[in-house]
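Removed from the display is one protein chain of the complex; every other protein chain stays in position.
So that you can tell them apart, the chains are marked A and B in the order they are listed, and the count of residues begins at 1 in each.
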Amino acid sequence: MDELIEILKDLHSDVDFETCTTLIDDKILDSFDIVSIVSEVDDKFDVAIPAKELIPENFNSAKALWDLISRLSED
Amino acid sequence: MLFTSLPFVLFVAVLVVVYYVFVPHNERWGLLLIASLAFYFFADPKYIIFITVTALTAYVFAILTENYNSKRKAYLKEHKAEWDADTKKRYKTTTTRVTRLLLFFALLISLGILAVTKYTNFVIETINSMRSEPLSFVNVIVPMGISFYTFQTVSYSIDVARGTVKAQRNFWKFLLFVSFFPQLVQGPISRYGDLSQTLYEPKLFDFRGVSYGLLRILWGYFKKLVVADRLVVALKTLTASPDEYKGAFVFVVMMLYAAQLYCDFTGGIDITIGIAQMLGVTVKENFDLPYFSKNIKEYWNRWHITMGTWFTDYIFYPLSVSPTMLKLSKWSRQHLGNEVGKRVTVYISCFCVWLATGIWHGAAWHFVVWGLMNFVVIMASQELEPLYAKFHGKFGFKGRHWYSALEILRTFLLMSSLKLFDCYRNVGLTFRMFGSMFTTFNAGKLFGGALLELGLDRGDYIVASVAIVAVFLVSLYKYIRGVNLRDFLFEKYPLFVLSCVLLFVSIVVFGAYGAGFDAAQFIYNQF
Partner (left out) sequence: MKKITNSDKLVKFYYVACVVLGVAVAAVAVWYLQKLLVPKYQRGVVEGAMISEYYDSEEPHEVIFLGDCEVYENISTVALYRDYGISSYIRGSAQQLTWHSYYLLEDTLRYETPEVVVFNVLALKYGEPQSESYNRMTLDGMAWSLSKWNAIEASMTGDEHMIDYVFPILRYHSRWNELTQTDFDHVFERDRVTTNGYYMRTDVMPEGEFPAPTPLTDYTLPESSMEYLQRIVDLCRENDIELILIKAPTLYPHWYEQWDEQVRDFADQNGVPYINYIYLRDAIGLDMSTDTYDAGLHLNLSGAEKFADYIGEYLVSHYDLTDYRQVPEVASLWENDILFYDQLRDAQNAELAQYGELQSWGVNAIEN
């Protein structure tokens, strides 16, 4: 989780990723950011997030994103 | 049937009455289907064949895929105990290949029809420009709204393949999703997941919905007929003889076209959403105050939203997170450094998206260049972001009202100049005209009656200006308050009714329709 927060902080240093749950809804993360995150996650966690998981619900908060990564790595 | 034609207005009026008075509420979707097919039939009976083939393809594909997927899930479950991880993985890979193949064929058929009908002559023209013996053009019909309904079926097919929506097993219901007439002409591009629920559910007469719908329709016609169709006259004059109208006139073209396109396109969408709303169907918004955007990326999140998200979801994301791209991303980060390498794949995908967007807008090179110019500007603003950040950090302008206004103005001017490609419809000419603004501006030319020789007289300019100010104020209300003016008006219902009456009367008197005005086709009609 900390590693994930780090990835996010790298993109937007001024956002409180631990608590924010509207990263997509409030347009904090845009499509460029999401693609960056996917490639970082692939790098750091060796988890490939497929296109069909690129939906607001999975990216609105760091927690949701973490859950997604955990789910995908279990499969 | 144009939205602005009287038969269309009567068609909708009769439909709404029959819909609520004579049809039981749980069968109203059936009437919507009949109306949609009738709408298509009146335009050209041949169109029905095209739309049915496209719909049938997606329909059959979805059912096959879903059946296959549930079978393989069951099969997997059955053998869960006996298979080891490797066998399981192998089974998954083979079966996934089958569904992929199915999807490939489904998309091939529907995109193939789109490509053949819309782009054959474009390809021939391009080939001809490179060879000495020209090929002759072929006579293909471009079914009305084919880009829109094809995109809807493509997104449906992909969503079903991904398992994010359930396949529709009633063909008539599915056909309604594909052919729903208010959005057939110029969008929005709806997703099955968004539209299906609201389309098929039993619809009760909802006073608020019908009121909102009516106001929305009137507002759409107001924008379209009082502003857009009036300004078209001057724009035609200006762009028909570009050599006569250089310099400052190009700026006039920019401003007029920004207003004309906005009013035409958002007006059309207002009519679409309004009609749907009167029929109890909720269609996704396609615009969110685009001219209030502070940068180009924001602009494209607010302008023609359903198209933007479509390209993001079905081209940009799949492309950028594909294994090949991820590999490329890794490689470039290792070899080009983290900062640059990170952006390479994003830009490649982004390039593809804008290329596709350009081609989608029309079978012509100026659209392709327009799309790529958008890409260039987005890339540039992305690259300049650190610089901006530094600048903001140093002076602390960011967030101040006047600075926001400046950013909005900058974005507006930037986007308006890109729209010139669409005005002059010729790449070289557009660059030349744009350049003339800086070499021979000569604002003096505009005064002394030159503006009155473009096909609009003083009265036209006054009416258009007042209407544009009204449109701006309504937008500003939403921008500042965050809610729509109509919500406020509905609470004071007499004001709501008064607004409808005022709009109706202004449209009737000041609308640019009938003899003396060219009935301008919707800009997005043949897209």
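The rule we apply is simple: a contact is a pair of C-beta atoms (placed from the backbone, for glycine too) under 8 Å apart; a residue touches a chain by one contact, two chains touch by 3 or more.
Please read all numbers here as calculations on a predicted model, not as lab measurements.
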Quick check: which displayed chains does the absent chain contact?
B
Identify the residue among B:P45, B:G459 or B:G482 that touches the chain left out of the display.
B:G459
Which one, B:L6, B:V53, B:V469 or B:V483, makes contact with the chain that was left out?
B:L6
Against the hidden chain, subunit B presents residues 6, 207, 457, 459-460, 493-494, 496-498, 500-501, 504-505, 508-517
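Basically, only the chains that are shown with their structure count from here on.
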Show me the residue ranges of subunit B that touch subunit A in the complex, using the header's touch definition.
162-164, 297-298, 301, 312-313, 316-318, 320-323, 326, 329-330, 342, 345-346, 349-350, 382
Interface with subunit B, subunit A side, in the complex: residues 27, 30-32, 34-36, 38-39, 42-43, 48-52, 54-55
